[in-house]
Every structure is written in C-alpha cells, then in structure tokens.
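Can you read through this structure? Questions will come right after.
What you see is the complex with one protein chain gone and the rest in place.
A, B and C are the chain letters, set down in written order, and residue numbers restart from 1 in every chain.
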Amino acid sequence: MYKIEKSRLSELFAAIAAQEDLFLPIKKCDQANYGLWTEEAEVDLDTLKTVKSPKDCFFPQSETLYKCKNEDGKLAIDPAKLQDKPFVVFGMRACDVQAVKVLDNVFLNDPVDSYYAARREHGILVAMACHEPEETCFCKVFGIDAANPAADVATWMVGEDLYWKALTEKGEALTKLVENLLTDADEAAVEKEKKQIQAIIEKLPFSHLDLSVFENSELMELFDSPKWEEMYKPCLACGTCTFVCPTCQCYDIKDFNTGSGVQRYRCWDSCMYSDFTMMAHGNMRTSQMQRFRQRFMHKLKYYPDNNDGMYSCVGCGRCVSKCPASLNIVKVIKKMGGEA
Amino acid sequence: MGECTCGGNHGREMLIPMIGVITDIRTETPDVKTFRVVGRDGKKLFEHMPGQCAMVSVPGVGEAMFSITSSPTNKEFQEFSIKRCGTLTDCLHGMSVGDELTVRGPYGNAFPVEQEGALKGENLLFIAGGIGLAPLRSVINYVLDNRDNYGTVEILYGSRSADDLVQLKEIQEVWCKTEGVDVYLTIDREQEGWDGHVGFVPSYLKEIGFQTNKKVLICGPPIMIKFVLAGLLEMGFSKEQVYTTLELKMKCGIGKCGRCNIGSKYVCKDGPVFRFDEIDELPPEY
Amino acid sequence: MQVENNKEFRPKIVAFCCNWCSYAGADLAGSSRLAYPADVKIIRVPCSCRVNPMFILRAFQKGADGVIMCGCHPGDCHYTSGNYYARRRMTLLFSMLDYLGVENGRTRVEWVSAAEGVKFSTTMNEFVAKIHSLGENVRLEDLRCKN
Partner (left out) sequence: MQELVKRAKELLADGTVVRVLGWKQGDLGYNPEPAYFNSEEELKDFVYDGFCGANLSKYMIEACKMEGNTLVFLKPCDTYSFNQLIKEHRVKREKAYIIGVGCKGTLDIDKVKNAGIKGIESISQDGDTLKLKTIYGEKEFPFNDALLERCTVCKGKTHQVYDELIGAAEGEEAGPVGNRFEMVEKLEAMSPKERFEFWQGELSKCIRCNACRNACPACSCLKCVFDSNQFDTAQKANVDTFEEQMFHIIRAFHVAGRCTDCGECSRVCPQGIPLHLLNRKFIKDINEFYGEYQAGEDTDSRAPLTNYTFEDVEPGIVVERGQK
C-alpha cells in the first residue's frame, strides 16, 4: 500500500501522462465526463458518477471500423488501426469496473471483437473507492463492493491523501512507473474508510433490492407479465438510459459517405429507438412497450441466462438520475416483485 | 495496421469483409435475382454449411444478412437469391456482372444435415413459399449431392404466381428429374399457361397428406409458416420434427450488436435455424 | 487531400439559384461572357423557398467555405410568395449561425433577376473575394469530409 498527497495528484497525472494516455473524469461546462488528461483540464474526482460512464474508453460511442474506396468499380478496404499503446483509465468506480466485466462477456466471447480486445489489452484500470455513495447507488444488490474496487489498481481518497494499491501485474507495472511519487503507507486508514463506506451503503434506500424474482421465474413468465404494459407508458423513447449506462453494449453499423470514400463506423445504439429492429420486411418490436421490455429483460433475464447468472446491471444509478421521465431499472425491479 | 493481438481469434476478420465479385446474375422472377459471387482470385470466398448466412454489403448503401442459396457442395462459388424490397436490395438489383461488393461470413448455425438423428439418414420434406426457397435450396442441393445419406426427398413449393417461382429452371430440370425426389408446385391464383396445382401451400399440404415418418424444413413468409405448422401438427407431426430458419434485423452477425435476439437467443449466432419445439420456449418476437 | 499549405487557398462556394430568375441570370452572365470564378458551384433549385436550412449546413459539411442563395426579387417570385418565406428562413438561419460563432460573411442571400447577368457576376466575384479573405471554413466543418 502506497499513498500520495491529494495536492500532488497533478504531478502523478503528469507522470502517468508523460508515458501513456490518461483518461479520467474531467469537468467541462459543468459536467464531469471521462476525457484525456491535459495540463489545463479540470480534473474532477469528487463527482461520484460521471455522466457518461468510462465505457467510452473501451467501446467508444462511435468508431470507424474501416474505410472503403471505390475506384473505377474496384473496392479497396482499409481497416482502422487497433489500439496498440497502453493507456490508463483513472478514477473508475467499483460499479464501472464491474461493467467492464459485463462488456467483456459480450465482446471477448468467441468470436472476439478485436477492436474492443485491443483496448482491453492495453487499458490499465485504476479504480477509486466511493467515499460518499449516493441515494441512487445500488451496486450492493449485484454483489459489488464499492469500498473494494477490483481493478488493476485500487485507490482510496482518505482525508488529504490518496491511497494506492496495485492488484494485478498491470497495476504493479503502472505503480513502478510512478513509484518515485508514492510513499509507503499502512492500511489502517484505508480499512477504516472501507468500514465507513460499507456502513453508508447499508443505509442506502436501494441497497436491499431483491432480485430473486428474476432468478426464480421462467423467462416466459416474466416476458408475459402484464406489468410491462403498466410501466412503460411514461417512457419517451429517448436513449438517455442506454447511453449513460455502463453496460449497454448494443451498437449499430453505418456508412458515412465522406465524398472521397465511405467510412463504415459503428456507434452506440439504443433498443429504445423505434428503428432499432426496423428492417425492409418490417419491425418485430413495434410498440414502445416491447422495446422497454426488451431493455430490462435483457439486463435482468436474457443476459444472466447466457452468462451464468451475472446481471448486466451494476447498480451505478446513472439511469436513476438521468431519465427524463424518472423511469429506471429500480422501479422495474420493484414492480416486478423485488421490493426490499 | 497494428498486429492482431487477439490470440488467434477472428473478431477483427468478423467485422472486416472480403471483397466479392459478381460473376453471374440470373433474373428469377420480376423481383428476385440470383447473384453468383466469388473472390477477386476467382475462387470461392469461404466454406459454409447449408442454412448459414452472410452479410452482403454495398459500401455507402448498406449491409444486410442474406442466406446463402448455393450448396456447400458447390466448390466454385456462392449464390445469393435476393428479393428487391429495400434500399440495399434495390441497389443490388441495379448491379451488373463484374461489379464488386463486400461479403463477410458465414454466420449462424446450419441445418443439422450431418447430425445423425436430426436430418442425416432421415426422409425429408421441404416446404417453401416465395423467396423462402433461398435457404432451403442450399439444403436440397446438399442432400441431392449426398443422396445416399438421406431417405426420400419431397419438395412442396408455392408462390404467388408462376412468374414468382424462384429457381424454376433448376426445379424442373434437375430436382424433378432426380430419382426419389417428388416435387409439388403450387401457385396462389389461376394463371394462363399454368396447368399445375392452384392454391395456398398450407391447403395443398393437407391435400397431399404426407406421412409423418420424416423431418420437415420450412421457410417462407411468417403467415405461411404459421398455417403450415398448424397443418403439420394436425397431420400428426410433432414440433421436434420441424425445422425453420428465421430472419431478423442484424448488424454485426456475431451476437454482439444486440438486436436480433429472441429472448436470450441471438438469431445470428444461435440461429437462424431453429426447431419448432425450441422456438416454443422463446418470446414471440420474430 | 486538402489543399496543401504551399498552394493558394481556393474557396469552395455553393450557390443555390432559383430556376426562374437567378439561374437564368447566371446563364445570361455566361452568355454575356461576364467572368466569375470557377470556384462557384451552382445548384439549381425550383424556387429559393426550396432551400431548406439543412441544404446550407450539408453544403458546409461536405466542404463548402461559403454558401450563397439567389432567388427572384421580392415580389417577382414565380410562385408568388416563395422568396418571402425563404427570406424569413434565411434571416433566422444566418442569425443562428452567427450566434453559434460562424463568421457571418460565409452566408449570403442575393436577389438576382433573369436580366441581371452583371449583378450575378459581380455578386459572385464579391462573395468569392469575401470568402477568400475569411479563409477556410473550420467552424462548420466535418472532419470526416476533410480527407
């Protein structure tokens, strides 16, 4: 266990950034989002949850897959370059780290998505324990310990110090890189902090949601529930929940005609959009109820069915605070029978 | 270009297409054309199994999943029978021999033609409607080329009109003339010059009255599938004997983009071929 | 590729011209041998009112450095009132672009009749010179279209 004074964090960031790209929560126009560190950037480690999750660092909102040129009827395909340099994502919360594991199950399962795989291979995750969890948090429900994030390096902000502990080989390597800035520390302060965090989490209003209904019910039983019809109505069919969600991984592949060629890119898509499943012969999810059901069934039933019971929700609570109609997965879990 | 570091896996190749050249275009019906595609080197782009699909794309226009119409036993090329019904297919119909497009695949499972107890060694009944013959043609030709491995072959195929029967030439000249193959054709409405059966596929099915000692493969419009299945069950078939192939909107083809799921199954990866007893356990979102 | 550094900046100009007046005006300019820079690409539209704000933005997206719209003089619209609506739309759109920080000289509306070949050519010469002085459009660019 090491530590560094909070006041010297910018030195730490500069040291990391000198070697590798460093992404961390940056406040821009009043909102904290993950961004590339620069000397002028306003780093914001106090905001518990960034608007967009760090998912962007591994699965960007939009990325070019390849460029295609058509010269006299001859096509030429130029695949995009894969990530080949290491980079650091600093300040991830325990829920966001777990979310990356959720994405791993999708993108790293055969057939591997090499765009994602290359970023995962080169990305170093530095997580930070949640000093003051908020009422929208419910990571505990999914067995995540906000006091003990399971990344390459875990850090804790206690008083005026940042405590630093490498948990993996990648983490050790990063630690070596900045060793001269870190000083040895004992674990007592961190242990106390962990206890404090866990005590707060116990008290959070959503910490004791009961998911057994999703474990014990048959897929069709949940699918056919009349409750979906009762719940979906306020949904405006925007993609806010999907785009702020750290685990939503659906994407679209589209073409952009640049005038001198075609860029085929993929971008985040939302199952809440009416054209998500629209094709020439029709649309099999024609009502917003079906789309609404798809999103929550995917998170709470389909995904766990395919991934040994792991839920594709990590309880970060971003949708809880961002939905324009105040709908969210907590309300769905409760309504389906998961009242604590 | 960076070195691929995915450890021998093929995710990258999965989204990066191959370039295909159209070497032949047959106009099957007023709105269906069959495209023959090979690589630039003149060789077949990839190997596949009957029932599998591939993503065909015209850069700048779009990309969509099409079932491969040709049989894997054809070692020279792949064929796609494509009905004109949207932006991409419109564009494809305007293309000519020598034009290039991109292809990636093959994707999905296949009809279990090599699995004992599934289709291998069994009597087979193929039921298709309209463009639904496309995926089945691959299986039929595979079966005919490996004739000894299968029992009787019966083909029931219907379309709106005689002009809308896809692969008519092959049906008449090859399938009808092969021993042990019975072909039943039907069209929806009376038409001059047509002396065959007139009527919808499901009712023709009952008129013929097939024995139940066989496996059935269906593909066609959803409404036809619905009534054919009901008819088959009435005739004493069980759902375990009946296979079909589904189609939903797809973008990636590898079970990641998240739109072709029916419940927890992805049509592009776990499908497109399903047995009806499997479909029964899934939500009716197809 | 984009214009290389050592080369002189040649602005790309898109001119939307209404079929009945301005396009004919451009024709007249041509047949009268009045010169205007070849950097101006004319797009003929049935009426200035056909020009949707999206057209203007799309032109900038695809690499235009300036966009000018020409129509019949107010009162002379072939369809009676098309250019009056166009006038309001463009006024508001240009004001919005200005508000977003896009240089306000990059957009312009000019009324050119079928008889005003001279006006057409002087307008285009002026506009090209203006865009030349403003330089390349970077505030409304789409980087994907830049290579």
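Here is the rule we go by: a residue touches a chain if its C-beta (ideal position, glycine included) is under 8 Å from a C-beta of that chain, and two chains touch if they have at least 3 such contacts.
This is a predicted model, so every value here is computed, not measured.
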item	value
Residue among B:T87, B:Q115, B:Q172 or B:Q211 that touches the chain left out of view	B:T87
Hidden-chain contact residue, picked from the options A:N109, A:T175 or A:T240	A:T240
Positions on chain A contacted by the hidden chain, ascending	28-31, 33, 48, 51-52, 61-62, 132-136, 200, 203-206, 233-234, 236-240, 242-244, 252, 254, 256-257, 265, 267-270, 273-275, 320-322, 324-328, 330-331, 334
Where the missing chain touches chain C, by residue	53-54, 57-58, 61, 74-75, 81, 84-85, 87-105, 107-109, 139-144
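Basically, only the chains that are shown with their structure count from here on.
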item	value
Nearest-to-centre chain - CA centroid comparison	A
Distance between chain centroids, defined by C-alpha means - chain A, chain B (Å)	39
Chain B-chain C separation of Cα centroids, rounded to whole Å	52
List of chain A residues in touch with chain B within their complex	65-66, 68, 70, 73-75, 77, 79, 81-84, 106-107, 110-118, 121, 219-220, 223, 249-253, 255, 257, 262, 264, 266, 269, 271, 276-281, 283-285, 290, 294, 297-298, 301-303, 305-306
Chain A partner contacts - residues on chain C that touch it in the complex	62-63, 144-145, 147
Complex contacts: residues of chain B adjacent to chain A	1-7, 9-12, 14-17, 19, 59-64, 85-89, 98-102, 247-249, 251-252, 254, 256-261, 263-264, 281, 283, 285-286
